[in-house]
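Below: the structure, in structure tokens.
All protein chains but one are shown in place.
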């Protein structure tokens, strides 16, 4: 097992999927510790053991000087590392990682010294329910450690390029300590407020993203049916008050071109921010609105439109701009039904 | 009555309200005829006679060299002028202006020569139902004249500064003839396609505008209740995928600052694009979607939210971003109801 | 004289000119102290006594509950107030305010207790030479107080609307203390780094602003002479790689329209960011580049072009986009000279 000094210089990483894989790579190749305390080591865990093996093999060639240790559980990671990053795609087993029994981070904290516990800072980059995240953070605090919610935006492309935007909620001193670590993967790291504020910002932004995408799809479809050429309409919207990120960067109409780069709509909606993940965030927003009594009629309507797409083989794994295609099909059949 | 030569050099203007007043002013002071055919004259009509008198008095001082003639009806305008511009705020009596009996433009056309009729081009800058506009345009075509739908965006500020965006539907040759006239009031004049395409573009853009404003309001309210500072959230959205015209220029949350200029939210939502006009455009979109079988679930939801506000003394004449205030109040009472 | 408690709750303001006047107004009406320590008072000084009287008279009606005290010198301000804001348009007498003899802030610090001295935080919002600002800050530190450089951008409009951007250099703890104060006048308060970093950011941004404005003017003039319509060229640039703030918001060519609002070019270049102030910032950039050995060939060329304009009655007090008019005149005479 790692000595105390080693633990101070070790960063744990839990979750090496499509996103985590790239994030770890940027961490290993770009992170510089604030004070020179020797070589940083990394303690890795994923439920899929092969993912860890593959990462370790890759780095043994690219960065042979950096120690990468394979761990058997979140508990094991927390024994090795004073800073722990987690990136878990879905919230289902998320509690288990931190507070769920003898393989959890919490169980490891209980075996450590007071000094080690208070030196432990967890940064969770997953997008999960705010209430669950806050509850777990408070449990870890009771055990002497701390947790920041630090969800990311930018998708797989941003993870690969190290240009994610990271929204952080939690204690200000913990945030200050997290910045050099998170900055190695990001173009922007923002302190949004107390525990849960990072998740709140992420969910609010993605709620608005879903609304503008579906709204744009409806507006484009209506304009087209009323006789405007889609390219002309897209150009008008983009120099007028309807413009939004989706209209400028990720236009959902296949025949429209709005920049030098081709959006997913130009390639059958492959790639991008997939529908099932977009819907996951919308569902989190709707649930949070219910808890807090926020009226969310538009948000709820958008979530309901995306729900069947997220459950459908045809749409779930394509970019969320595919909602335009779904809507167009719906409109056509409705139109036919009228005849 | 005007001679044929005079008629060729005369532009008629029907509707001198809050918008039309400024548009006429820019027309008179900035318009240059494509070929030099002598001084352009203007034939003016408004149901409110005093508005015409006031405009004529003002210009007798500012531009004494320009002939401005007061007309007694749209019929009278069409006798004097070969180009006719109309800017009528609501669609109610709109048909009357063009095809409604012996005071209409159509009735005047019937008294004119073939040459005069075919030289007559109407440009309607009002925002009305597309189906009505197309129907009237076809009637005028039967009588040998032509009509373009040419709705504007930019509001009273754009009308005053001559920086409107004008979206034009109709015959290409007629459009080419309209450009120098419309350009005197606009920063951008776009040919959107055949008859009705101008209205289609305007309605589609404003539908999206309403959706993004309400969506932004929901997202801001949710984020705030979940503990993010509104300014922090606004800054995150504006450098992320949620950004839209409303978040960048016309932010609805009073405590948020997003540019050098204060949006209506900073002054009790006074001024701007008033709720009753915003709702009018949403209602046009919903109606058009019904006619064409376009699924518009988000659009319909937004129209329903704005409908009671547009009918309320408290909200109707304030900027449409006031929906945030309404939503916040609703959320608070709902929240209280839970206690 | 003020008691120690009073001093803790008093903010001093030095310089009530075109900018400072509005900034103080926003401070008085919007500032909320972080911890409730009773009513905040304000101690005011300007070399122009009438400016102070006028502000005090105005606020005796608008905010009668807020104590505003007229001071006889910066020394007097520092006796009354623990937080001192200065906004002095030119750097000429700037040193005098802080360290120049028995009327200065420094002379007052020497009469105060250790506790009072260490509680004293100065925020200078002027745009002056970085080396001078740093030197003075170090002198104040030696006396136990602290100073932040906190220059603003946004002009008189931003000052009036409370939507300035403030760039701050200095100690992080001092910055944290300044935020609630500065936020009352600003849409954005950014910590740029150590002493001088605020001025560095301001000067670098305004250097680039001057370069893009003159570059845009040259490009527009060249395009026009080569036969492109200026509006067409402006629209192309704004949807292409040449776009910049000047082309999108403050276009220098009078016949071009690029948004709903009219830029200064539409009204004879009245208002806006006046040429003499724009040149002042360019001169600061050139001087700083000389000190630090930064090659600044473009910046120097722009400064040289603006220098005679800033010294000319015709141009000095008009918006800096007037450089287009000057260039156009130059081009015409050069063109003629060739004949």
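As written, the chain order gives the labels A, B and C, with residue 1 at the start of each chain.
As a working rule, contacts are C-beta pairs under 8 Å (C-beta built on N, C-alpha and C of every residue); 3 or more make two chains touch, one makes a residue touch a chain.
This structure is a prediction, so every number in the text was calculated from the model and none was measured.
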Looking at C:128, C:200, C:258 or C:274, which residue reaches the missing chain? C:200
Only one of C:192, C:256, C:274 or C:310 touches the unshown chain, namely C:192
In the full complex, which of C:212, C:262 or C:275 touches the chain missing from this view? C:212
What chain A residues would touch the chain not displayed? 154-155, 157-158, 161-163, 186-188, 231, 235, 257-262, 266
Absent-chain interface as seen on chain C, which is shown: 130, 153, 165, 167, 169, 188, 190-197, 199-201, 203-209, 211-212, 214-216, 218-223, 225-229, 232-233, 235-237, 239-247, 285, 288-289, 292-299, 301-302, 304-305, 327, 330-331, 334-335, 338
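One rule holds for everything that comes next: only the chains that are shown with their structure count from here on.
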Once the Cα atoms of chain B and chain C are superposed, what angle does the rotation have, between 0 and 180 degrees and to the nearest 5? 180
For chain B, residues that touch 2 or more chains besides their own: 188, 235
